[in-house]
Structure formats: structure tokens, C-alpha cells
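My questions will all concern the structure given below.
Removed from the display is one protein chain of the complex; every other protein chain stays in position.
For clarity, chains are labelled A, B, C, D and E in written order, and residue numbers in each chain start from 1.
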Amino acid sequence: MTSTMSYDALVIAAHPDDAETQMGGTLAKLAQKGQRILLVDLSDGEPTEFAERGVRAQQAAAAARILGVERTCLGFQDRLVSDTMEARLEVARLIREHRPRWVYGTGEACVHPDHEAAASIVRAAVFLARLDKWDQVPGGERLAGQSAWIVERLFFPHCKMEPAWSDFAFAVDVSGVYDRKREALTVYESIFKSEGDRLLALYEAEDQYFGRLVGVRYAEIFRAHSPLVVDDPTVFAPGVHA
Amino acid sequence: MTSTMSYDALVIAAHPDDAETQMGGTLAKLAQKGQRILLVDLSDGEPTEFAERGVRAQQAAAAARILGVERTCLGFQDRLVSDTMEARLEVARLIREHRPRWVYGTGEACVHPDHEAAASIVRAAVFLARLDKWDQVPGGERLAGQSAWIVERLFFPHCKMEPAWSDFAFAVDVSGVYDRKREALTVYESIFKSEGDRLLALYEAEDQYFGRLVGVRYAEIFRAHSPLVVDDPTVFAPGVHA
Amino acid sequence: MTSTMSYDALVIAAHPDDAETQMGGTLAKLAQKGQRILLVDLSDGEPTEFAERGVRAQQAAAAARILGVERTCLGFQDRLVSDTMEARLEVARLIREHRPRWVYGTGEACVHPDHEAAASIVRAAVFLARLDKWDQVPGGERLAGQSAWIVERLFFPHCKMEPAWSDFAFAVDVSGVYDRKREALTVYESIFKSEGDRLLALYEAEDQYFGRLVGVRYAEIFRAHSPLVVDDPTVFAPGVHA
Amino acid sequence: MTSTMSYDALVIAAHPDDAETQMGGTLAKLAQKGQRILLVDLSDGEPTEFAERGVRAQQAAAAARILGVERTCLGFQDRLVSDTMEARLEVARLIREHRPRWVYGTGEACVHPDHEAAASIVRAAVFLARLDKWDQVPGGERLAGQSAWIVERLFFPHCKMEPAWSDFAFAVDVSGVYDRKREALTVYESIFKSEGDRLLALYEAEDQYFGRLVGVRYAEIFRAHSPLVVDDPTVFAPGVHA
Amino acid sequence: MTSTMSYDALVIAAHPDDAETQMGGTLAKLAQKGQRILLVDLSDGEPTEFAERGVRAQQAAAAARILGVERTCLGFQDRLVSDTMEARLEVARLIREHRPRWVYGTGEACVHPDHEAAASIVRAAVFLARLDKWDQVPGGERLAGQSAWIVERLFFPHCKMEPAWSDFAFAVDVSGVYDRKREALTVYESIFKSEGDRLLALYEAEDQYFGRLVGVRYAEIFRAHSPLVVDDPTVFAPGVHA
Partner (left out) sequence: MTSTMSYDALVIAAHPDDAETQMGGTLAKLAQKGQRILLVDLSDGEPTEFAERGVRAQQAAAAARILGVERTCLGFQDRLVSDTMEARLEVARLIREHRPRWVYGTGEACVHPDHEAAASIVRAAVFLARLDKWDQVPGGERLAGQSAWIVERLFFPHCKMEPAWSDFAFAVDVSGVYDRKREALTVYESIFKSEGDRLLALYEAEDQYFGRLVGVRYAEIFRAHSPLVVDDPTVFAPGVHA
């Protein structure tokens, strides 16, 4: 039951496994630090090519347990996720219900149409969630009973279907929890079965590659919706080439 | 005397007042936190348009005292700073002498030719400083007696002569020390005299502007030489629009 | 009554106060030169966070009077402005009705979803307005009785919620009319009340900042839909650094 | 004799024919309007592939006459133009001597090394020319006797060896003077002889192409060193698609 | 009848004449090499400004014959082409029906709203076409009876209404078939009549211009949806400047 509980972070992705491949290490790390995190799958990812209906939901639940996070599904139709006002309001409602400080969405996406829609829905929902007086907005009844909620930061992990990002905002060192990420991804094996464990190995190659670029074993990379602000520049770990 | 002392940070700029206008708030803040910082002026900035020779050096010394940092000058000729191998090695030598964890240089610059040269010199010097065995390099004698030194991070503050940066890497909140920055800049008044205190007010407008964009009163913005890596995404302060 | 009157320029924005903050100085200047300008608010901006319903409309009317422009509202719902074909045709209809030589819309926008929709609606509407024979287009009846109208130029002022533009197309010197802009913005005080007059001061900091970059006291910056063409390069005022 | 005369504009290019191909129409137009313009060739362009030594200088003189401009040559060595401090100071000296309001240089260039050097030399020279007190600068004697000179605008025409510019700053309509440009280019026929008049026809295709994009028969396109500022947005001619 | 025939390539554009102006030469060339190509017009382009209803369809048929390709029309309404899920599924259905190895769509487009919609529809349709099990997707019945189809490459020709592309992926040398392209475009004369054959001449100027940039008489330029991969770098023809 996720109903009225508040979370530190919401991760809103189109399909089960999106969050895990994109930022499973960061999730494991934040969970280990005690953050309460809710994965929100816009769709259940069904039908899936290589598994029977229902298998993916079980995998999704198992992966969440491994990472130490909770999970819910909004029930939009896989393949047909659409950036409608209704979808925006539904996600805004969820954000106001769970009052997260951080939201992780989907960055600029041009490969999978569901991802493209998700990117737009989440960005809009974070904005709409902060507004008040929805009882005075025809069409906005869904948000009327809730308090406004201001998300502190909206981040976008890199989607493995998209081109490499030459200019991400920051990387997170996930070397210490990489076994956990690998374990969570392995759960989905059957839906990746056409390529055996090779696809997982290749996903791992991405995390290794960006890890090397920033001087750690494994890294996940992110963009940010708003410009970053820090207390001072010493918060950043050393770079490989300064 | 700056000779063999080690510093937490080196700020290497073409002229006195460059560092102050670009990142005077960050310097004051880091100094207050106890960092030992050395400003390195590649040139003494002489001659200057509105003041007699020597005035600027006194101003530079006063500004450094106000910010709580030390200062030295490499004696290159103002207006004629040139990206030569000799300049690179001289700056590398200085870096190895002072062994800073952080270096602040000059970003991509296309207005002032001295800044353009400084940008290139510092970037190369940070790299050369990390290499060993200079006694075996004909032409590299200057670095021969020193140990290699690996700078952790090379950052570039925004130069107020350059276009706005739409995509800086991070901003530093300098609201709490802004009086100190203003005081340090005021010291240079005579060299800005053609425009009275108006130029200072306009410089302040930039820091206010970027402050508003990131949700604080005053901010200074930076780019980074290498991609940024953080322990987790919670190190960033809230954004104005998430 | 705005019905069949023609205007020199239409400024089409999502909410009252958008046009004023983005290009209030340019509007005052053009009005002083005798241009007839119509501000078109897609929505009435209600409900607004810090004021009772109806207050904003009065403020909008007052601000328009101060700037010397007229104003109308299309009645779309604030927060739910949506880029539908109906919205595009409605704006195209308005353009054909008022036959402006210049239209000012909203640039690429990713913070406020209403702005994002407005950007797309206006761009499409300017295109649709130029086409003929709408009586032969099922669904295009709204435009059927009107003559085609070719807008000469579609410009986009910079929205203060968006990142700084490093590469705007041109700035307009609004120093001579800045009091007028300040006065128009002050009218909206109550809807900005959470931050007192500080927000207005910060908006002013942006105009000062871009002013300094181009060598004037206050400037507003713009992008253009189509590449710019001039009779010769002497139309541009001197630059700060050539 | 170009000695101490002042000019409205200086066009500083690496070789004879660069200015003509890049902005011959704009030159003809400005000359017709009464501007006094000096073409400065950094080198004489010798040796040239398809003509005897000396032929190109005669062509250059003829082309200048056709366009209604004057011409001088700084005598740097073709192919070996180098961005040295000496070259920068020499060009700064020339600028101070002729006190132009406008300078036209070479934009970012990566095909011809001479163009790349010219781009950098001119940009630096315009900056150095505005500085005072060169008598106090060791190495700057060349500028010591001259008054400082502030160029109002530095523009860069598009070089026909470079990739298309998707984002030029503005185009100049040169339809009315295109015969003049064609005539000036034809003068150089012998040095283009490997391709007959075909190369000229292809250069013309570029001017036609950019003309069509901006709605005129022939256009030349430019970038600007500093952001553009206008009195108001009505200075721009209508766009093809607004 | 195009029903169940398979094609080597589908070219999916908003209006008759889009494909011809953008890549008529490439089409002629591929057809000469024996490829079976189907042009898919999303709309019939009616009404058109300068011709009676029905004329354009005859022209479209004639142009296809000249280029050696076939043609069909999906019957969406000109001017009102909209990126709906229904449109995406309809195009996906067509792709699965004709099983092309290559699809040519519309690139990033911001001038004509129909083109913008077409760009998005085709990109999504190519993705949806590759998915299986549509019988299990409520709303996806249209694709249920068909086998999945994986398009090898999705390319985007340059639209002549858009800005120049400084960074296209590749050009195709169409010098040898340019007469054929010219002939196909001439067919549409009456719909271009406002500008006589001048518009065609200007379109030709673009192909000449990009031809010169890549060292051939006429070229058409393309972007690619996915990064390009080649067996080795010798597949590319020589460049003008290497």
C-alpha cells in the first residue's frame, strides 16, 4: 500500500526495468542511506516480447525488493503512453500524495515513444503539483483536495536506448552497490532473453564506461531540470583529469 | 612570501580584479571555511587606463586581504599574455610548488586575448603538473626537481566580459558573503572610474540575476574541466523550478 | 472592443504579466513610437496564488494602459493551456482578424507547461494564418470567411523562468522607457506578494545584466523565428566589445 | 596610398578574393551608399596555383575598383599566416591608423589555416586597438604613438570553404548589386581556372540559396562578435516564414 | 493498389512534392538501381493555393512516374496533420504491410506544422512497427493481424523550408540523375506559380550549394535517426577539403 505515505524520492518511468537500468545503482545507494523511495511505473510494460503476461510484474516486484525500494504502477497502456492533460494531472496528484523532495523522470528521449511521453508528463506534473487552488480550476478536480507540494529537484537519468550524453550534469559513483544493481537487472532476464545475459553485460559496459570517464568503477549519469547550486565547489569528488 | 607553502586552492587569472569579479564571493566563502587560497595574477595588469602605475598592485593586495586570501603575480606582460610552452611550464611549476587540490582558471574566452591565453595556459599546466620524470625532458628542466602533483578539480568561473552561459555546471550561493565581495571590488574603484560605481552595480546585477535563476540572492556560476561526480544527488540545493 | 481593428503588433502570451516581464520595455517603446499593439492573453491567469479572483484582470488592464497598449483574453484555462488544433485555429483567426505585421510569441520553454503550449500554438497559428481557401478544409471553418494574412516577423522575448540565453538574436535598448516598464510591473505587486518587491527587483537585475552585456542600461532580449535580414550591417548599435 | 586616411570600414582577410567571395555584394552596397572602405589583405595570396606571380595583385586591384573600395596588403606570407603577437599588433596599428567604425574579419574557420590565423589575429587586434598607454608596454612600441580606437562592431562574413551556417546572425540583401559582385569575382577568373567559370557559378548558388532562405534573390550571411542590439525590432526586413 | 506488396523503401511525407523537393534525386537514383519505393503522402495537399482541387493529385502521380516510384496517400487533412496515437498506428500498420528496409521521414521541423507532426508520427511508427503481440494491446487492434517489422534505417532528408543544416549526417551525390529530379519538380509548376519557375531554380540552388560543399554538382543532404555504422571508412567518397 503506497497510498498516503510520504517518500524521499519518486522515480517515475514508463516501464518496469527502466528505472533499474538507468539508475539502479543510485537507487540502491540511496536506499542504503535510509531514503524511502517509490518507483512509479506509468505502465506495467505488458505485453512484453519474451515472457507471458504477469511475469514482468513479478520481476518488477522482486527487483524493487532487491534495491530496497517500493513500487507502484499507474496502469497506463504500454506503447500508448500519451502526454495528455489527464496523465499530467494524475502524476501531479501522485506527487502531491507522496510529497517527495526529489523526483527522477526521463530525459529528452527520441527512441521509445513511451519515454518521450513520460519525459513530458513528469516535467509538467512537477510544475502543476506546486500550484494551489485547484478547486477553482475546471478540469483540475483531481488535485483539489490536496496541498500544494514543491519538489526540490527533478533529475533525469540517462536512458540506455538514447545516444551517449557528452554533457551530462553529474555522475553518481555506484561502484559500492553495483552487485545490487546487477542482481536487480538479472531478475528481468526472461524479458531480455533474446540476447541472453549479453544485454545485461552490455548495459554494464555503459556504467563501466562512464565510470572510467569520471574515475570510478561504475557510474550512472544524470541531467538536471534546473541549474545546479552547491554550497561550495568542494562537494564534487576528484575528476580523472581534474 | 608564497614560496613553498601549500594551498588548498589556486586561482589563476590574467589580471588583478579578474578573480574578484568572477568569483570573489566563492573565495570569501572558502576562506571563511578555513581554506588557504592563493590568487595568481599572470600579469600585474599595468598599465591600466584610469590609474597611475602601481595603484592597481596596492588595490590587488587590499582586495586579497578583504577576501582572506593571499596573492602573487607571475609578471607576464598585460595585453601580451601568450600561450607559450614556457608560460605553461611556469604555471605548472607553481602548481607543483603549492600543491592545491583545486585550481580555478579561465573558461572559454573570446573577448580579451589575455583571458584566452590564460584559459589555455592553465588547462595545459594542470595536465603537465601531474607528470613525472621531467629531468628526462629536454626543455622541461623547470619542473625537474619537483614532485608530480595531481590537481583534483579544475573549475572555470564565468568572466563578466563573456556572453551569458545558458549551461553552466553549477552555481555557488554567495549571498552570505556578498558584502565582502562588494567591498573587495570597491577597492578597485579608480581603475573603473570612467563608469563610476555604476560598473560595480552592473557586475552585481549579474550575480543577482544568476542568483534568482537558482533561487538565492547572489550566485556565481562555474564550468568544470572534467565531468562532475557526486556521492549522491542530494548534495545539490533545491532549484527554483525543481 | 478589439474586434475588427488592425494592429501593428500582436503579443500572444499564456498569462497576464508574461508580456510585461518579458518585453514591457519594448512594448512601451513601440507604443511611444505610435504602434498600435494588442496583448493577447491566452488565459486570464486565474486562479492566482496570492490574490482573489478578478484582481489580476484589473491589474492586467492597468498595466496595458501604462504601457500604452490594448489587451484581450482568449479565455483558455490557466495551467491547462494545451496545444490543440482548435487552439491553433483560434489564434490564427485572431491574427487574421487583426492583421499585425509583427507577432511576439513565446520561445522554447520548458519550465511552465502553459508557456510550452503557447510557444507551439503561436508558431503554428502564424503559419496557418497565411493560408487561403479554408472553406475547403473540413475542420477549418473558423478561418473560412477571412482573408489570408502574412505576418512579417515572429519574435520570441526571453521568459524570465527560463535559463539565460547565451545566443539570443538581438537585444532592444529599453533604458529610456524603463520607468514605464517598472511601473507596469509594479501593478502586479499583489500576485508576487510572497516575495514582496524583491521579485521585481530581481527581474530588473536581468534587464540590467543583459543591458550591460550590450552596452546600455536596460535591455530585453529576443530570438527570431526566421533568420534576420537587414539592408546593411549599419543598422546595429555599437557593441561593448565590438 | 592608404596611410593616415580614415575609413568607415576595414575588411581584413587572409587573401585577395576572400572578401569579394564572402561579402562582395555587401561591399558594393556600402560603397554605393558612400562608405569609404579599405580591404586589407594579410597576404598577397602568392604563389597561386593557376596564375603567374603578380597576376593576382592586378586582379585584386581591379576587383576593388569594381566594388568601389580601396585595398592594401600587409605582406604576410600566404599559407604561413600565423597568429603571432607581432601580427596582432600590426593589425591593431592599422586599425588605429584608419579608425573604422566597422571591421569585418574572418569567422571560426577550420579549413584553411591562413583563415584560422586571420580569425584570431583580427579579433585580438580589435581589442588591443582600444587600449591606451602603449608607450608603457614593453613590446607594444608599434602602437605607442597612436590614439586608442574603439571599433563599434566586428562582423564575420561566411567563408565559402566552411560548412553552411545554420545559425548566422543576419543576412544582407545584395540582390540589387549582385551584378557588381559577379563582375568583381569574374576578374579572378584565371586563378580559379581549373574549374572554369563553374566555381563562380557555384559561389553564386550559395548566395542564391541563402537569399531564398531569407526571401530575397541574393544574400550574404554574417555572424557578429558581440550580441546585436537594435533600437527596436522593426529594423528587420520581413522573413519568408515570419 | 499498394496493398500487400513489399517495398525496399518507404518515403513518408506530409504532402505531395515534399519528397520530390527534399530527395527527388536520391529517389531517382535508387529507383534506377532497381529499388522498389513507395511514396506515402500523409495528406493530398488540398486545397492548394494556386491550383484547382485535383490538379495536385495528377501532378503527384506524374512526378512519381518520372522518378520511377509508386505513390499512395493516407488521406489525413492538409494543414491539420496531427501527431495522434491513431496516426502513429496507421503509419505503423502501413510499414508492417510493406516491410521496407529503409524509411525516409521528416527531420526536426519548425516551419510547417504538418511537417512537425509528420516528423513525430513517422519516428513513433517505425518504433511501434517492430513490436509484437498487438492483439494484447487495447487500442492497438489495427496492428494485431500483422507480423512485426524492423526497419533497418530511418533517414531524414533536409526540408527546403528549414534553416541550412551545418551538421548533416551525409550527402548523396545526385548529379547523374538531376535532370530527372528537375523534371519531376517541373510537374508541380502550377502550384508554385506565384513565383514562376524561379522557385524551382532556387530549390536547385540549394542542391548545387550542398553539392559544392561536398565536391559534386548536385547533392541532397540527410540526417539519420540512429548513429551510422559502416564496415570501414573507405565507403565515403572523397571530400572537397578531405
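Note that a contact is a pair of C-beta atoms (placed from the backbone, for glycine too) under 8 Å apart; a residue touches a chain by one contact, two chains touch by 3 or more.
These numbers come from a predicted model, not from an experiment.
Asks: Out of all the chains shown, which come into contact with the hidden one?
Replies: A, B, D, E
Asks: Of the residues E:36, E:133 or E:153, I need the one that contacts the missing chain.
Replies: E:153
Asks: For subunit D, which residues touch the unseen chain?
Replies: Interface residues of subunit D facing the absent chain: 46-47, 49, 53, 77-80, 82, 110-113, 116, 163.
Asks: Mind pulling the subunit B residues that touch the left-out chain?
Replies: 85, 88, 123-124, 127-128, 131-133, 136-140, 225, 227
Asks: For subunit E, which positions touch the chain that isn't shown here?
Replies: Within subunit E, the residues that touch the unshown chain are 26, 29-30, 33, 101-103, 126-127, 150-155, 167-173, 213-216, 219, 221-222, 224-242.
The rule is short, and it goes like this: only the chains that are shown with their structure count from here on.
Asks: Any chance you could name the chains that touch subunit C and subunit E both?
Replies: Common contact partners of subunit C and subunit E, which must touch each of the two, are A, D.
Asks: Kindly work out which chain lies most centrally, taking the average of its C-alpha atoms as its position.
Replies: C
Asks: Note the rotational component of the Cα superposition from subunit A to subunit D, reported as an angle of 0 to 180 degrees in steps of 5.
Replies: 180
Asks: Between subunit C and subunit B, is it the same set of residue numbers doing the touching on each side, over half shared, or a different set?
Replies: The interface of subunit B with subunit C is built from mostly shared positions.
Asks: For subunit B and subunit E, let me know how many angstrom lie between their CA-based centres, rounded off.
Replies: From the centre of subunit B to the centre of subunit E is 52 Å.
Asks: Going by the touch rule set out above, which residues of subunit D reach two or more other chains?
Replies: 127, 167, 213, 225, 227, 241
Asks: If you go through all the chains, which pairs of them touch?
Replies: Chain-chain contacts present: A-B, A-C, A-E, B-C, B-D, C-D, C-E, D-E.
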